[in-house]
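Read through the structure below, which is laid out as structure tokens, and then see the notes.
As you look at this complex, bear in mind that one protein chain is not there, while each of the others sits in place.
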Amino acid sequence: MTSHCQSCFARVAAAAFALAVVATPSAVLAQVKIGSSLAVTGPASFLGDPEKRTLEMYVDEINKKGGVNGEKLELVIYDDGGNANKARTFATRLVEEDKVAVMIGGSTTGATMAMIPVFEEAGIPFISLAGGISIVEPVKKWVFKTPHTDRMACEKIFTDLKRRNLTNIAIISGTGAFGKSMRDQCVKVAPASGITIVHEETYGRGDSDMTPQLTNIKNKKGVQAVVNTGFGQGPAIVTRNYRQLAIEQPLYQSHGVASKQFIKLAGDAANGVRLPAAALLVADKLPDGDPQKPVVTAYTKKYQDKTGQPVSTFGGHAYDGLMIFVEAAERAKSFDPAKVRDEIEKTKNFVGTGGIVNKSPKDHLGLDQSAFRMLEIKDGDWTLVPESDS
Amino acid sequence: MSVRPLNERPLAKDMPALGDRAGSAWRTILGPLERYRLTPVIIIAVLIALAPLLFPSAYYYRVAALVYIFALAAIGLNLLMGYAGQVSLGHAGFMGIGAYAVAIGPVHLGVPGWLSLLAGAAISAIVAFVVGRPILRLKGHYLAVATLGFGLLLAIVFTNEAEWTGGPDGMSVPRLVLFGWSVRGSQTWYWVSGVCLVLGAALAFNLIASPAGRAMRAIHDSETAASVLGIDVARTKLMIFVISAIYASVAGSCLALFNGHITPDAADFLTSIELVAMVVLGGMGSIVGSLVGASVLVVLPQVLTVLHDYEHMVLGLVIMGVMIYLRSGIVPSIAMAFRGWRR
Amino acid sequence: MTTVLATENLSMSFGGVRAVDGVSIDVPDGFVFSIIGPNGAGKTTLFNMISGLYTPREGRVLLENDDVTGLKPDKLARRGLSRTFQNLQVFFRMTALENVMVGRHRHERTAIIADLLHLPAVGRQNRETRVQAEAALKRVGLAAVAEQPAGGLAYGDLKRLEIARALASEPKVLLLDEPAAGCNPVETAELEGVIRGIADGGITVVLVEHDMRLVMNVSDRIHVLANGATLAEGTADEVRADPSVIEAYLGVGGSEGKSRAVH
Partner (left out) sequence: MAELLQFTFSGLTVGAVYALVALGFTLIYNASDVINFSQGEFVMLGGMVTVFLALGGVPLPLAALLAIATATLVGLALHRFAIETARGANAVTLIMITIGASIFLRGVAQVVFDKRYHSLPPLFGDDPIRFGGAAILPQSLVVFAGAVVILVLLWGFIDRTLFGKAVLATAANKLAARLVGIDTRRTVGFSFAVSAAIGAIAGFLITPITLTSYNIGTLLALKGFAAAMLGGIGSAFGAVIGGLLLGILEAFAAGYLSSQYKDAVAFIVILVVLLARPQGLFGRAKVERV
């Protein structure tokens, strides 16, 4: 950390100098630029931060191995803080100033939606890292995404509930973008899955005690299980308060709880919590034959070695986005945006951290429910819930 | 009413003009222009018209358009804060009303965009009127916390009423169509927002130099003195609160129409603080200052991206540095220094 | 002689202390009417009640025989009551001229929309206000500093600026709260002329002042307060000779004290 901080002054000084020449965009080297605008800071920074680290790590690695199509990649990342207006400005900047070949980013659905028109108009492929289903439904020519949709997570949870014969549930959701969007999807797909939502509660960003909401859920007759949609510190606090109130019903978290950090924050209270998650979280527990195992094991090792932090599925989304682009560009043997776009759309059997991706003109996501695993937390670690009927 | 003038000093303007003919010729041209109320507006208009000559790409148009839009909101807030002396930490709420009006109007109610913009302004005015009546009785930090709460309230509504607003992910805003002409693209919006800014600035300068403007400025320094001179303090505060709400609302509508997508960010606490920062950084009580403040806070983050992780650190330092060394705000402090230097 | 301003049994207390206790005054039209008394006698509180800043606990205020008790200051101003302040209440961010222009507020007739658009009527109004304000500044001898920011003016000038501002509103009654406080003898002498001139112009002046020379020279009638209650009232000579007044000022009577108090 000390060397880190010594260099920071040098970097600030260098950057101050760079301000003077910033008017002339660095177009000296003929590199292929990958653009990105992420929520590196702000309330969604635990999305943007691992995403940024992942992109940096792998672009570095790709360049060390000689680049793509014989050309080096250059990464241009801006921090939009999750703010849609800022994201839109950076999108314009990436297109107009940096002249990027592809956009891999947009940590939040709001920021992604604000940026879409820019890339649609410019005709540059845009691989979003945000969860919202509205990004790819309806299909937009230039827009793709890598994370599973909230709807899949809901369906995965509901399938597990049905298997346990629990049909009456309560939902407690964060009022942030992630929690709200997933809650909406769950409400939408509940009837089709044979689930009845008998009670709903919410909590706000930064809330530090959810016992009133949970007390109401506890007192509600007929609640057989509780689903918590949200990310950040909220789910950890909900989980602790859940145990504090000694609520007996099973608690389900969402895929927003996407790193070991959650188990650490929630402590013992996390035991018994179930959640749908990508294979990435349980890399070491996957059976040897699992096609995703090599990919997720390699990514996990690399990320944890490099950053010293537990791996998160959010970083994995960035890995998938980058690799889908790289493979598409290699297939196209060019960085021509139109050709790359066509190849991205033809992505088949791509093994990523999030699942096996099969894109098509009608499906710009390319993941199905099989991408999700149902996990249960036991003794401070993830375990795979055996899936008997799938 | 004949009163013997006492201790009458010679009037400066009665004294014989000094200097040569050339100097006085300049003065006859520049003098009235220097005194003319709208000279700063003319200068702003000329700058807006000429700036694109330096723009290499549409990105610059976009950043400049954002500067103008935020400057418009900041000017409105400056009328309230810098001139009338009433703090608002919830002005982004009015931006939000304007922004969601042009989104909800066309999408849910079938009202055309331009009419929605006007409706948004009207709603903002009404909301400001209703809310302002009680809370403007509060003073200083108490007014600050009340307006903060009000802004928060609006942001909560925009976030929670997802059926209308799309929730935290926001909703798309249909393009503005004026007389069959679709207003789109950064360049077009550069001119639209530029015109809005010039109009907004002109109205603000008009107001300041009017009876109502003097009344509002008087309140800033002494409500007591203002009231014994016949100024209805409560009414004047309310009036200026409503006017500044309309400025923010129109700016919010422009922002939403320009971006084509709106999220509750536009209405949240941080945006309110950003607006206040624009006003204070540029200079309270200086319309031009609000434009400068908006420029700094919109452009600076774009420049600071080269610093990556150190961006926020430096942004904080810049704000602190400006406020410490140019404590009246950028424009008034520089103007003061300039005047001192000329003397 | 008609009464233009009167109070009937006016009372006010702060936290149990009676600051003003049943004070009745009767100010004839065109008079310079002074209210004197030791510190804490309740003079400024009386002013604050008359001008509507405080609502009296008991009693009435009559302006031209209308009961105006409890009316807001701005309503009173519109009825022709104006005042200055002991602790300066100048609009420091405005120029001297603009300060006085604010004084014209009650005579200005424009609408907010017209103001925003700067319709011709607003321009006319501004010019008219300006002329009147310049005249008011001239009356108090401040024409030379008209364009200067009020924040930069000397203390004595600020005192007169407040008077000019009040004058600009063309009041029927003008309350002056210690206009000579902090002024040097020359400025005080000038002030005397200003006050006289105001009264000669037909404006009734109610004066609270500690400078006895000024009070004695300028007043038509003097009302003495002590501990919130009326002690005496009369002409300058009558008050000067009243033993209770002398005692109130000095605690115990004495010819030496008397001369210091009243001269």
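Just so it is clear, A, B and C label the chains in written order, and each chain counts residues from 1 on its own.
As a convention for this text, a residue touches a chain if its C-beta (ideal position, glycine included) is under 8 Å from a C-beta of that chain, and two chains touch if they have at least 3 such contacts.
Here the structure is a predicted model, which means the values were calculated and not measured.
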Sole residue of A:126, A:203 or A:252 that reaches the chain not shown, by the stated touch rule: A:203
Residue in contact with the excluded chain [from A:154, A:236, A:280 or A:329]: A:236
Touching residue (missing chain; options B:122, B:234 or B:315): B:315
Touching residue (missing chain; options A:193, A:244 or A:271): A:244
Contact footprint on subunit B, counting only the chain that is left out: 81, 87, 134-135, 137-142, 144-146, 148-150, 152-153, 156-157, 160, 224, 269-270, 273, 276-277, 280-281, 284, 309-321, 323-324, 327-328
Touching residues on subunit A - with respect to the absent chain: 1, 4-5, 8, 40-43, 45-46, 49, 175, 201-209, 211-213, 215-216, 219, 232-233, 236-237, 240, 243-246, 261, 264-265, 267-269, 309
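Basically, only the chains that are shown with their structure count from here on.
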Chain pair bearing the highest count of C-beta contacts: B-C
Longest centre-to-centre distance from subunit C, chain (CA-based): A
Where subunit A and subunit C are represented by their mean Cα positions, the distance between them in whole Å: 72
Computed distance of Cα centres, subunit B from subunit A, in Å: 38
Computed distance of Cα centres, subunit C from subunit B, in Å: 39
Contact footprint of subunit B on subunit C as seen in their complex: 51-53, 72-74, 76-78, 81-83, 85, 89-94, 98, 101-106, 108, 110, 112, 114-118, 122, 125-126, 129, 138-141, 143-145, 147, 162, 165-166, 169, 190, 193-194, 197-198, 200-202
Subunit B residues touching subunit A - in the complex, by the definition given at the top: 57-59, 62-63, 66, 159-160, 162, 167-170, 172, 186, 255, 259-263, 265-266, 301-303, 305-314
Touch list for subunit A against partner subunit B, complex: 8, 11-12, 15, 18-19, 22, 40-41, 77-79, 82-86, 88-89, 92-93, 95-97, 108-110, 113-114, 116-117, 132, 134, 175-177, 180-181, 184
